[in-house]
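Quick notes on the structure that follows.
Excluded from the complex is one protein chain; the other protein chains are retained at their positions.
By written order: A and B. Residues from 1 in each chain.
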Amino acid sequence: MERFLLILDFIGTFAFAISGATIGVRHRLDLFGVLVLAFATATLGGIVRDVLIGAVPAALANWNYLALACVAGLVTFYRHGLVERLRNPVQLFDAAGLALFAVVGASKALAFGLSPFAAVLLGMLSGIGGGMARDVLVARVPVVLQADLYAVAALAAAAVVVVGDRLDLSEEWTLPAGILLCFGLRYMAIRHGWRLPEARPHDVG
Amino acid sequence: MERFLLILDFIGTFAFAISGATIGVRHRLDLFGVLVLAFATATLGGIVRDVLIGAVPAALANWNYLALACVAGLVTFYRHGLVERLRNPVQLFDAAGLALFAVVGASKALAFGLSPFAAVLLGMLSGIGGGMARDVLVARVPVVLQADLYAVAALAAAAVVVVGDRLDLSEEWTLPAGILLCFGLRYMAIRHGWRLPEARPHDVG
Partner (left out) sequence: MERFLLILDFIGTFAFAISGATIGVRHRLDLFGVLVLAFATATLGGIVRDVLIGAVPAALANWNYLALACVAGLVTFYRHGLVERLRNPVQLFDAAGLALFAVVGASKALAFGLSPFAAVLLGMLSGIGGGMARDVLVARVPVVLQADLYAVAALAAAAVVVVGDRLDLSEEWTLPAGILLCFGLRYMAIRHGWRLPEARPHDVG
């Protein structure tokens, strides 16, 4: 189970790193700027989660995270055409990272003995943190505040893991279910425009 | 006393959440984006304070904060006209949150055994943190860097609490005094243009 979680964490790291690096290339950053943005996107959600639950941040203790982010950054930097040929590469890799980190974060919070409520919140936070950092760093409004069904999707995935834990279901089932739910919601939102109601402000200031 | 502090903390949370949600509605975020911005504005100052003093972040341990932020966000989202009818609703609710969090933050830092100097600083930080997070997230320069008498007001409120503690005055008196001082300074700054000297840069680059 440990190993299964770690593999999910690595895949999420790689996916977020590619989304960060792609944004970096689009903003014409130099090679190291792209790597920094890839690493920040891939690890800041998890670092914040670990600081909040009192764990040593995994991304600082284990060099695999930096290596993964650098590989993803280098591939994106030198093979940018390949990545952009995918439709909406940033959104797709971002959705994968969101789903993976939300379930891993919720599971890690439960393992550290946090309450179900806090575990759902921390799962959501782990999922949305990396993308928020990426967007704040290039001075655009974070996708989580604007995108359709973004934080909701991360919240749903974390809730599946936590509710499954209360019902004594195996994480072998609840983790993939949460990932599928979150990625599915984001995919439907991106491709088919599923969305929440929007505010109609009376005056703007 | 515990209960009195908690009530002040809840009122501050509600006030900051309304200011965050109002900014969110003005930026045409969807419902969940508004709730995320309300929650971030209401809790990030306190979360940073708790991480720095080594406490478990109250906003993650206690679901009341999330519930309060959601209620404030929903009210603002669906009854936006009501809120905007107040003059400068963002600034007024922001001033209330600033005053409440500055005194609560200073008091909590003292209770955790920090030095008077650190307690004043942490009180100020608790007060200004939420508004900074709100403004960074929607990519505008934080109000604390531009508004008249903003950080000064939070600093004054925290100093009242800390000096009162050194003089063995009861927090029943020092907390309300700090709140009134901070809110009053901000009110005079907003309504009557009280301000600090401004720099006149020789060249801008």
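Here, a residue touches a chain if its C-beta (ideal position, glycine included) is under 8 Å from a C-beta of that chain, and two chains touch if they have at least 3 such contacts.
Since we're looking at a predicted model, the values are computed, not measured.
Colleague: Of A:Ala17, A:Ile47 or A:Leu145, which one is in contact with the hidden chain?
Modeller: Per the contact definition at the top, the residue touching the missing chain is A:Ile47.
Colleague: Kindly note down the residues of chain B that lie in touch with the hidden chain.
Modeller: Touching the missing chain: residues 51-52, 114-115, 117-118, 121-122, 128, 132, 136, 139-142, 144-146, 148-152, 195-205.
Colleague: Write the list of chain A residues that the hidden chain touches.
Modeller: Touch with the absent chain occurs at residues 24-37, 47, 51, 56-57, 60-61, 63, 66, 77, 80-81, 84, 136-139.
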